[in-house]
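Other chains of the complex are left out, but the ones given are in their true place.
Chain lettering (A and B) follows the sequence in which the chains are written, and residue indices restart at 1 in each chain.
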Amino acid sequence: MQIQTTKPQQFINITHLVADEVRKSNIKDGIAVVFVPHTTAGVTINENADPDVVCDMLYILDKSFPENDRNYRHFEGNSHAHIKASLMGSSVTVIVKNGRLMLGRWQGIYFCEFDGPRSREFYVKVTEG
Amino acid sequence: MQIQTTKPQQFINITHLVADEVRKSNIKDGIAVVFVPHTTAGVTINENADPDVVCDMLYILDKSFPENDRNYRHFEGNSHAHIKASLMGSSVTVIVKNGRLMLGRWQGIYFCEFDGPRSREFYVKVTEG
């Protein structure tokens, strides 16, 4: 699926898009894997209610892993985005039951942009079992 | 499965509970997914021998992502717990072979509480294949 990010660093709630893919798969029980094929973006699960939460998460990640550090060697100057992508991870796995994602009440699935804005994509694979 | 945490921040070894679910599933070969439906708790795999290891892990996470930071905006004041949950992750995946979790000798599966004590839960899904 395609997604357009609009800021340098941004968490975008993609839960409804993932849920749509689960519905289309017609699979009632199994697992859903959301995979991000980029190296400066990732995916994570966190609070879907107060938007200040993901704002604080971006802030604290940036405090520990700042954009600029004189010891970075990578010529593109976005090493901070690469480490943040690995810290959040390139995939999340959610259990599917009765055709629905078994997320907790406050959980949402977030696409994590760390070097935007860019056109991005993510894959959703639902397996039965 | 239900679990009661007893401290604000705590790693609880749940390996035996996950192994029980694998046994009950009667699935001999496949994968087991452990999923935590909370946004201030996570799950990880680490050393099961010396309890000082998980103690040090909690200490170093708290040093980098402290409970208090004057720039946090989230009204509940537990942003540190949200970022720690995403850093550890909301799920772990373990290979199942001959009906057993293929963990390394020193590995245990830990429920990671970052905003306790609370009544918590986690899901275990075993798929064949």
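To be clear about the criterion, contacts are C-beta pairs under 8 Å (C-beta built on N, C-alpha and C of every residue); 3 or more make two chains touch, one makes a residue touch a chain.
Keep in mind the model is a prediction, meaning the values are calculated, not measured.
A.B. asks: What number of copies does the complete complex in this structure file have, with 2 given?
C.D. replies: 3
Operating definition for what follows: only the chains that are shown with their structure count from here on.
A.B. asks: With chain centres defined as C-alpha means, what is the inter-centre distance between chain A and chain B in Å?
C.D. replies: From the centre of chain A to the centre of chain B is 19 Å.
A.B. asks: Which part of chain A faces chain B closely enough to touch in the complex?
C.D. replies: On the chain A side, the touching residues are 30-31, 44-47, 50, 52-53, 55-57, 59-61, 63-64, 87-89, 92-95, 102-107, 127, 129.
A.B. asks: Along chain B, where are the residues that touch chain A in the complex?
C.D. replies: Residues 30, 33, 35-39, 64-65, 69, 71-76, 79-80, 82-83, 85-87, 89-91, 93, 123, 125, 127-129.
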